[in-house]
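One protein chain omitted, others in place.
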Amino acid sequence: MDTTVFEAHESEIRGYCRNYPTVFASASNARQVDEDGRSFIDFFAGAGVLNFGHNNPRMKEALIDFIQADGITHSLDTYTTTKRDFVSRFHEVVLAPRGMDHRMQFMGPTGSNAVEAAMKLARKATGRRQIVAFSHGFHGMTLGSLAATANDAFRQWSGVPLENIHRLPFETAPGGDTALAEYREALADPSSGLLAPAAFLIEPIQAEGGVNVASKEWLHEVQDLAREVGALVIFDDIQAGIGRTGSYFSFDGMGLDPDIITLAKGLGGFGTPIAMNLNKPEIDDHWSPGAHTGTFRGPGLSFVAGVVALDYFTDDSFLDDVRAKGERLRERLVKIVEANPDRGWEVRGRGMIQALDTGDGAFAKRVQKEAFDAGLLIGPCGSGGRVIKLIPPLTIPEGDLTEGLDLLEQAIDAATRAL
Amino acid sequence: MDTTVFEAHESEIRGYCRNYPTVFASASNARQVDEDGRSFIDFFAGAGVLNFGHNNPRMKEALIDFIQADGITHSLDTYTTTKRDFVSRFHEVVLAPRGMDHRMQFMGPTGSNAVEAAMKLARKATGRRQIVAFSHGFHGMTLGSLAATANDAFRQWSGVPLENIHRLPFETAPGGDTALAEYREALADPSSGLLAPAAFLIEPIQAEGGVNVASKEWLHEVQDLAREVGALVIFDDIQAGIGRTGSYFSFDGMGLDPDIITLAKGLGGFGTPIAMNLNKPEIDDHWSPGAHTGTFRGPGLSFVAGVVALDYFTDDSFLDDVRAKGERLRERLVKIVEANPDRGWEVRGRGMIQALDTGDGAFAKRVQKEAFDAGLLIGPCGSGGRVIKLIPPLTIPEGDLTEGLDLLEQAIDAATRAL
Amino acid sequence: MDTTVFEAHESEIRGYCRNYPTVFASASNARQVDEDGRSFIDFFAGAGVLNFGHNNPRMKEALIDFIQADGITHSLDTYTTTKRDFVSRFHEVVLAPRGMDHRMQFMGPTGSNAVEAAMKLARKATGRRQIVAFSHGFHGMTLGSLAATANDAFRQWSGVPLENIHRLPFETAPGGDTALAEYREALADPSSGLLAPAAFLIEPIQAEGGVNVASKEWLHEVQDLAREVGALVIFDDIQAGIGRTGSYFSFDGMGLDPDIITLAKGLGGFGTPIAMNLNKPEIDDHWSPGAHTGTFRGPGLSFVAGVVALDYFTDDSFLDDVRAKGERLRERLVKIVEANPDRGWEVRGRGMIQALDTGDGAFAKRVQKEAFDAGLLIGPCGSGGRVIKLIPPLTIPEGDLTEGLDLLEQAIDAATRAL
Partner (left out) sequence: MDTTVFEAHESEIRGYCRNYPTVFASASNARQVDEDGRSFIDFFAGAGVLNFGHNNPRMKEALIDFIQADGITHSLDTYTTTKRDFVSRFHEVVLAPRGMDHRMQFMGPTGSNAVEAAMKLARKATGRRQIVAFSHGFHGMTLGSLAATANDAFRQWSGVPLENIHRLPFETAPGGDTALAEYREALADPSSGLLAPAAFLIEPIQAEGGVNVASKEWLHEVQDLAREVGALVIFDDIQAGIGRTGSYFSFDGMGLDPDIITLAKGLGGFGTPIAMNLNKPEIDDHWSPGAHTGTFRGPGLSFVAGVVALDYFTDDSFLDDVRAKGERLRERLVKIVEANPDRGWEVRGRGMIQALDTGDGAFAKRVQKEAFDAGLLIGPCGSGGRVIKLIPPLTIPEGDLTEGLDLLEQAIDAATRAL
C-alpha cells in the first residue's frame, strides 16, 4: 500500500481515506479489495450510491456495449437515444404506476445541484424567498444548499452568512412534535416577524443527519401546512430513494404528493454521476429554457446504467428482498442494543438503511476503526458522528450480509472493551 | 426522429435540444450522428468538454479494460489505485514541469462546485467575505458561484439576493482599462466604502461570456493587486484549460502564479464528469478533512480517461497541432470579417477557442440554425448570444475542420442574406 | 379647523392625524385643546412620552430659565454643565439605589437609534451576528431595529431582506411557553442549523405589540439562557420604562440584571427628544470613541427637563400614586370585560399601561373614533390594532382619569351598538 502520492499531492481536505487507510484496487457487489488483496465487506456503498453493488454485471455489459457502439457519453441537454431510453423507462417504471406526471429535470450531477435547482424553482414559482429546512438536514455544500444543511461542521465553512432559510426542528428533534403547529400559528400572525415560505425542504429519512425517520403523519402535517400557506413541498430523496428503504421512493405508500423530488446518488446505478429533479408540470412551467444550466447534464453512461437499474423495479422480488434484508439488519441491531442495556442506544431506519445511535461520536469512530481492521466498511453519521449507519448494496449476498453483521458485532464489542 | 418522450416528460428547462432539434445516436471524434443517420461536424464539443473527441479510441479501450477488471468506479475520496494513477500522472505531466506544488482537491464533479470550493477556501484563508468577480464572467449556477456569474439571464433565477461579490469590469469591457487602478486606490482609501477582498476570481479567457481574452499584462495587474491587498488569485480555467488554447493552462507562459486553479470539463477526457481545484499548499492547509464534502468526488471512469488525456501532453506535437488548427480557425474567421466589412464584427480567441462577435444575438442565432441545417454544430455565447464560438475537439481531423469552416461560412452568408 | 396646508404639503405617510382629525393648539397635563377650543382628555400621552403631562409646570420653569440663561441647547457629546447635572442625577436617583454601575450612552434621540446602538454593541462584544428578537416586538423603523420589529405592517416597507435576527415567540404568543427550552436544546445541538446569538432583545412589556406582559419567571429564563450561551440581555424599556409601570424600570423588583437597557420617550420629560442606553461597564468597554456617532446626542432641553423628571422618583409618593391609578384603570377595564362576556376580551398591563384586547381591529378602531368624538384620545395597538391601550400621563388628575374612563366606557358601548 503506497499512499505517498496522495499525501504529497492531494488536498488536506481528503476525508474518507483517513477512515479507510488503504488503497482499493477493485470491487464487486458488496466487496472491495485493496491492492494488497485484502477483501472488505461494504456496508457503506459509496455513501448510498451503489444500491446495485459495485460493478453490477448487467450494467457492466450494458456500459461496455454502449462504449463500443460509440454512444453519446456527454450530451449536455441535447436529445440522445440513450437519454430517451432513460426518460421513457423512468416514466414507465416509476412515474406512470404511481400516477405521477412530474417532469424530469437534469442538472449538474450532484445532489447539491439538484437541491439548488429545486430551491430556485420554488422561489420562482411562489415569488417568495425563504425556504423551510429542518434541523439535522443535509442537502449539499454549495451556498444555496449549504444554507439548508443544518450541520454546523459544514456550515462554518461558508465564509459568508447563510440566509433565506427558516429552520424548524425535524420531527424527531427536540421541539419537533410542536414545531409545525407553532409555525402555522406564527404564519397566521401578522406580528410574528416571519415571512411566508416558498417551500418546505425535507428528507423523509435524514440519512447524513443520523438516520432520522419521519412518520407518515408528520410528513402529511408538513404537506398540509405547505398547501395551507401556499408553499411547495420538496422531498430530498437523494440518499434514501431508489429502493433503499424497500420501496422506490422513501415515502412510497404514504399518500404524499410532493411538488418537487430531488434524486441523485443511486439513480445512475453504477456510481456514474447523475442528478434529476421531478417537478410537477404546473411548477415546472415556471422554468425558462436554460435557466439553470450546467455542463454534465446529459451523462450517457449514467443513463445506460440507470436504465438497467430501473429493471430491478419491474417486479416485486427485488424490493421484497430489500425489505427482508432490512429486517435482518434491524433485528441484529436490536439484539446488539439488547445486549448492551444501560447504554441508551437506539436503532432507527427503514428497509436497508438501518442505524445504531450510540450517542457517542468517539465510540462510533472506534467501532468504525475496529470494523475496518476486521474487514468491514461502515460510515458514522449524525451529530458528532455518533450514529453507525448501515447501507450495504441492496444486492448484497446473504453470506456477506451475515458476515458483515458478525464483524460489526465484534467491532462493537471490541470498542466497548476499549472504553 | 421521435422527441415526444422528451416533450412529454422532460422539464421545460431543457435548452440545447431546442437549438439542435434532433436525436443523436452516436459520435466519434468530431462527428455526431443522429438516429436518422445524419452526420454533424461538432464545433461545440459538449461546451468545451470533449477536447479529445467523442469516444476517443484510446480512452474507450482504457475504460472497457477498467470496467472489465472491476475497477472502482465510485470511491468518494477513499484511495484507489486508479485515483493514484491520475494524481501521480497529473503531477508528473502538468505540475512538476511547471514547478508547481499545488495540491489537488476533488469535489462534486461540476465546475460550479469547483468554484464554490475555491470561494470557501479563499474566504477561510483570508478571513474576508468579498470576492472580486468580473463582468461577463461565468462561474456556475449554484448560489455561491452564481453570485460570481455576471449574466443577468442566469442571475435573475436566484430568487434571493446574490451578495458578497465585488464586481469589476473585465479587461475588455467598458472601463476595464482603468478599473483595477481605481479599485487599488479605493481599497487604499478608508472612506471608499469597500471591503478588502478575499480573492480575485478570473477566467483568463472568458468562454461563455463571449470569448474575451485577457492580456498577460492585465492578468499580472490583477495578480499584483491581489498580492498587494492580501487577496488570493483564483483562475477559473474550466472551459479554457486542458489544452484548449494551445497550452495546458490557458495562462501558461505568462509567468503567472495563481493561488487556486479550478478545472473540470475536459479534465475527465471522455465527457466523464470530474472537477478538481489546484490549491497552493499554504492555502490548502486551511482546509480541514471533509470540510467541503460531496458524493461523486472519486469518479473512477474519469480518472481512467483523464490519465489517457494527460498522455496527449507528454510531448509537444499535440499542442503544436492545436495551435496550428487554432490559427486556421482564426484565419478563416478573419477572412469572414474582411468579407463583411461595415458589420463591425470582431474575431477573438486563442488556440482552438476562436470566436466571431457579430454584435447581434438574433443574427448569431440564425447562423447557428443555418449551420445546424447544413450539418454543423456551433453554440452562440456572450451577452444575448451574439458571439459565435468555435471550440471543436482538439483532435478534429483536418478534413472535418475545413468542412466545418466551409459550412460556417455558408451559414453566415445564408443568415446575412436573410437579414 | 384648517387642515388644507397639511393635505397640500405634508406627506401621505402622516398617520395619527387621521385618527384625531383636528388641529391641536395647546396642552396641559392630561388635556389637549384644539384650535376651536375643544378639550380632549389624553389617554395616549404622545405614545408614552408624556409621563409627566403636557407642559409640566416645573419643567416649563426650568426650561425657560435655561433658555434665558443661554444654556447649551445643542452640544453633540461635548461636556456641558447641563449634561453633567443629568448624568449625575440619573446616577444618583436611578442607578446608585439599584446598585447598578451601567454607563450612560447617548445617541441620536430616537428609540430606534438606541436599539441600533445596543445591537452593534452586543455584536461587537460577542463577535456574533444574530440577535434573538420576539414575536410582537417593536424596536424601531431603521433597518437594524426594523429587522428586530415583528409587525409585518412595518417590515414590508424595508425594501430589502431583514436579516441577522432569530425570531422566537414572546412568552404570551403561541409556542411561547416552550420556545426557550427548545431553543436551548437547539443551540446545544451542532446540527440544529442555528447560530449562537449575540443577544436577546426583549421588551419586558411589549407596548406597541399589544401590551403583552412578560412574567418575572420567563424573563429570568431568558436571562439564564443568555448567560448560558454567552449572549447578552438587552431590555428595551423605551415605552414601558420611566415610571410607567409603577416602578422606574418596568422590570424593577424582579432581580433581573440586563447587560444593556435602552431608554428614550419619557426620559426627556417634556416631550423633548433624547435616547440613552445603559451599558454594563465590561460591555461598554468594547466601544471606541465616536463609534456610533450622531448629531443630536447632547440635547440640552431634554437634559434640563429630564432632571426635573428624575425628581419625581426621589420619594415613593409618585410611584405609589401611579400604581394606585393603574389599579383604577385596570379595575375599570375588568368591569368593562365583565359587562361584555362572550366577547373574549382580555385586560392586560401593569401600572399605568393597561389595555383591553378586543380581538378585533375594526372594533377597536371604532372605539377610538367614538372616543375621539366624545373628547378622549386613545391609541389602538397590537396586531391589526385590536388592542386599546391606555397610557395617560402618570400625572393625570383624578378627575380626568375618571372622566376619561367614563368616556371610554361610553365609546365601547357605542361601538358595540354599532356592530
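Observations
Letters A, B and C mark the chains as written, and numbering starts fresh at 1 in each.
Rule of thumb we're sticking to: a contact is a pair of C-beta atoms (placed from the backbone, for glycine too) under 8 Å apart; a residue touches a chain by one contact, two chains touch by 3 or more.
As the structure is a computational prediction, the values presented were derived from the model and not from experiment.
Check B:N164, B:S250, B:T272 or B:T395 against the missing chain and you find that the one touching it is B:N164.
When you scan B:R89, B:R129 or B:H292 for touch with the missing chain, the hit is B:R129.
In the full complex, subunit B touches the omitted chain through residues 129, 133-137, 149-153, 155, 161, 163-165, 167, 169, 173-175, 178-179, 181-182, 185-186, 189-194, 209-210, 382-384.
Counting over the whole complex, subunit C has residues 2-3, 5-6, 8-18, 20, 22-28, 32, 35, 46-47, 49-50, 54-55, 60, 63-64, 67-81, 83-84, 87-88, 90-91, 95, 103-113, 116-117, 119-120, 122-124, 129, 140-145, 147, 153-154, 157-160, 163-164, 198, 264-265, 270-273, 277, 279, 284-285, 287-296, 299-301 touching the chain that is not drawn.
What we mean here is this: only the chains that are shown with their structure count from here on.
Per-chain CA centroids place subunit B at a distance of 59 Å from subunit C. Chain centres here are Cα means. That of subunit A falls 30 Å from that of subunit B. With each centre defined as the average position of its C-alpha atoms, the distance from subunit A to subunit C rounds to 51 Å. Counting partner chains per residue, subunit C shows two or more touched chains at residues 161.
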